[in-house]
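Up next, chain A:
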Amino acid sequence: MKKYTYVIIGGSIAAVAAIEGIRSEDKKGDILVIGEEPCRAYGRPLISYYLLGETDLARMDYRPETFYEENGVALRLGVRAEKIDPAKKTVTLADGEKIDYEKLLVATGSRPFDPPMEGIESVKERFRFMTKADALALDKALSPEKRVLIMGAGLIGLKCFEGIASRVKSVAIADLAGRILPSILDETGATMVQRTLEEHGATFYLSDSVSRFEGGTARLKSGKSLDFDILVTAIGVRPNTELIKEAGGEVNRGIAVDECGRTSLPDIFAAGDCAESFDVASGTKKVLALLPNASMQGRVAGANMAGGKAKLENALPFNSIGFFGTHVMTAGVYEGEIYREKTERTYKALFTKDDLLKGFILINLPERAGIYLKLLKEHIPLSKVDFEALKTSPAWSAFSPEARERNFAREI
Partner candidate 1 sequence: MKRIYVNEKWCLGCHLCEYQCAYANSGIADMVRALKGKAIHPRVRVEDAGDVHFAVNCRHCTDPVCVQSCISGALTKGKDGIVRIDRQKCVGCFTCVLVCPYGAVLPSPEGHAAMKCQLCTDNTMGEPNCVKHCPNGAIVYEVREAAQ
Partner candidate 2 sequence: MQLYIRPEYEIIRNEARCIACRVCERQCANEVHSFDPETGLMRADESKCVNCHRCVSLCPTHALKIVKTDDTYRENANWEAQTINEVYRQANTGGVLLSSMGNPKPYPVFWDKLLINASQVTNPPIDPLREPMETQLYLGKRTIKVERDEKGLIKDTLPPQLKLSVPVMFSAMSYGSISYNAHESLARAAEELGTYYNTGEGGLHRDFYKYGKHTIVQVASGRFGVHKEYLETAAAIEIKMGQGAKPGIGGHLPGGKISEDVSKTRMIPQGVDAISPAPHHDIYSIEDLKQLVDSLKEATDYKKPIIVKIAAVHNAAAIASGIARSGADIIAIDGFRGGTGAAPTRIRDNVGIPIEMALAQIDERLRAEGIRDNVSIVVGGSVRSSADVVKAIALGADACYIGTAALLALGCHLCRSCHTGKCNWGIATQRPDLVKRLNPDFGYKRLVNLVTAWKHEIEEMMGGMGINSLEALRGNRLMLRGIGLTDTELRLLGVRYAGESL
């Protein structure tokens, strides 16, 4: 039986960050990565850019080819970890092999979740849009005469649309919600982005869903029906928490972890889309299934696995996403007082409450948006900065000279 100091289940972003976290503390201890996907880590959100032709398989690799070797990492790819025995400190793989660990990281990510849909098995060309394999499969199916139906007008569904828009005949997008990107945009923002997408050929069926599939026809709840050739389901994701749950670890919506990435089981850590984070914007524990969060969790967990003292203290939901050159940046929660600025092309909404910035939406206003995110992340009282000036344009001149001294005249 093989034994590794560090075993990581899952091979994506959290795993890569964890390797870097481990190596920031321990240059020697051996590391094994067990990945179900048969490839090295890649930027998962890049799959839409792949379809769009803005990147290729080589450039999608998240780290250079030499990364694993240089960091002394052994790879077991294309195999699933089936079971964790926290008492014996072993992981059992699908092929029956057992591996001993000293420290274990569960970075199993999430999987697409499709609610049961009547007649779904009658749909011939059915795809999901999560993995490189999904994208490659969809890529093969695309052709200019085909009509596509995307279920779900969230981030995944809409990025999929952007990727395929120019490669197929038509794209219809259906969502139960009354507006697109309901988790990150308000009505005004959603309307603006929807218009952009419509200009690029999307047809939306909102506040609607498929009640029944009949081969290439979707019967909608509203009574309408849609003919399509390709179906993409992008309705939602669920964290992969089973390994920990079955091993007796605490699981809520995601795997419960402390700010150091520790699960309730000894020497077992969790990071990425399978694990919870403490969202400082809402003050609640949540699964923040976002790449930067996976990376930061992975890094913290890795450092702590190797005896470091890292903490993740300012997690919060934020997104930067573009559709056909329209850039949408959002963060936090949308509660409290609202400051709005709107032009034909741009939209800004800042949400403030209790002397804090709680959330924001910025459409086509990317420049220096990080200054708003800083206010949010660091809970900076708005009375301590010139928020009137910040409202119109994010700038460091709104901060105190001392803050500027610390940040611009010192090593950071």
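The candidates were selected such that all candidates are chains of the complex that A comes from, given by their letters.
By our rule, contacts are C-beta pairs under 8 Å (C-beta built on N, C-alpha and C of every residue); 3 or more make two chains touch, one makes a residue touch a chain; residues count from 1.
Just so we're clear, the structure is a prediction, and the values are computed from it rather than from any experiment.
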{"item": "Touch-positive candidate for chain A in this complex, from 1 or 2", "value": "1"}
{"item": "Of all residues in chain A, those that touch candidate 1 in their complex", "value": "17, 43-46, 49, 54-55, 59-63, 291-292, 295-296, 299, 318-322, 325, 327, 329, 331, 366-371, 373-374, 377, 389, 394-398, 401, 404-412"}
